[in-house]
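Here's the structure we're looking at; comments come further down.
Yeah, one chain of the complex is gone here, protein chain that is, but the others are all in their spots.
Our next item is chain A:
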């Protein structure tokens, strides 16, 4: 990095000097804010789960340190003490470490947004910083991205607030996380993100036309990108999170920025690399693929034998076919380590075992005639004779008794005792924690409650949990997964945004009426909803009109008579007129509003008589102008029905009255 820095310095010495003098900072979030790894994560925070026998957070810190980060803020929430202890004992907190690690803990963090708001409140960052999660494994050299980011910020006067790092990898790559699949539209020259859409569960994609009218002549729409979850942020990002209290995740942020681009003038850029490796261990499927990538040396120089954490005895020897053996490993007669096997220190393996594509932790004992394939066995595990384990995770301290068969995608959480002589069906999760403890916030990830047949010795409560390592195997949890990133919001992105927005507006108004919230606050809330769901102003108005006019039906049922309806509606209109006025300003807005009214009453044919009263009322409340109403009346009729509507007597009279009133007022003027 420094060499590149010096090259750059030729141009603008003083400015560049300032940039270089500032230490590079990073914000590391050692909490996932979701429960993908439950019940394992109940005993151990995700950042400390072993990945190829090294805690995940160590990979992230090594990545940051090797990119030249000099100051890292680690934010922990869940089990912060454990993370703190781990970090204090690691090489990162030694006085010689080039990367100063500050640990900040709070139980109040509920999302990425909360953390960044805290970063802003404490003014921790002074310059561009790198934002990562504590479960990112990467060896990407981001100095190039950083350089581009700084350059952009210098040239464009701080317009670009964030550069996201993506890695090229074609769809179907096993290290691509289903949940993070995105389609990105970007400007090929400036690498500016124009549109960003998660694709999980979507069959159809829509790109707003305006993104292609921004003046640049080359666009790329890419689906071959793997989100590394590494972002280079300017300090403004933290401020923006503070300003927009509803941003929970980076996804919210990116979409928010893109929607508000014209208003706030902020842009997001992309850095696409095809070298290096970067992935986030966001679920068990990713755990499987990142582990195997590590063993297959894709993340070189972060290989198992490199012992980059500098822990004594952690080193191991690498031999052909990617077999790694720690110190003091003993292997019985006739046992085979086929390929891609990592065995931790002081682990002993019995005779005639067959091990392939597996990772075994430290101090394990494995009996005779054991078959392990794609098994992830953590520390201090005892496995008796004749056990077969396929594609499963076995956590610390587990005792697997004789002749147990673990089928695919099983998880044995901490300290479970299981067997002998039983077979666990596919996708079983066994944990020492009673499932009901967690009932309140039980997650969609773990759907079923069907009890697993079989008994373990020590009254382990068992619960069939569906983990999701294989995308094909269960579509159900996949569909509900999306909601998780959205944090507190209760809706998943698969639902039509407009519809969701409509529901939200309705909810807001209901609350507004019940709790007597002022119109200003209602406007604020609707505005924030608008940004969150990416709704245009026109739609907002139409929806608002529709919601308000339908409000009596919502409250009292659809069988109201026209007169009852108007009685109910008119006070509401009066009450919320400031909200309308806020949105209806230009002439076009009036027309849009009117067409929304028209549309509604076309649907509710029985209530057409009420329409005049509504219009009259809106006119009197100065929501609508007479010019607009007249224009609408004369111009709008396109279909038979609307023509019919306009022939309504009451309406005719109202228009007549309006015209006269206009004439009068103009006469008076003379």
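Please note the rule applied: a contact is a pair of C-beta atoms (placed from the backbone, for glycine too) under 8 Å apart; a residue touches a chain by one contact, two chains touch by 3 or more; residues count from 1.
Please note the rule applied: contacts and distances are computed from a predicted model.
Visitor: Looking at UniProt, which of "Myotubularin related protein 7a", "Cytochrome b-245 light chain", "V-type proton ATPase subunit" or "Translation initiation factor eIF2B subunit beta" names the chain we cannot see?
Guide: "Translation initiation factor eIF2B subunit beta"
Visitor: Among A:129, A:308 or A:501, which residue is in touch with the absent chain?
Guide: A:308
Visitor: Just name the one of A:277, A:378 or A:551 that touches the chain not displayed here.
Guide: Considering the complete complex, A:277 is the one touching the chain left out.
Visitor: Please identify which residue in A:106, A:123, A:210 or A:319 touches the non-displayed chain.
Guide: A:319
Visitor: Of A:156, A:178 or A:224, which sits in contact with the chain we cannot see?
Guide: Counting the whole complex, the residue in contact with the absent chain is A:224.
Visitor: In the full complex, which residues of chain A touch the absent chain?
Guide: Spelled out for chain A, the touching residues are 65-66, 94-98, 139, 141, 167-174, 224, 274-277, 289, 296-301, 306-308, 315, 317-319, 321-322, 339-340.
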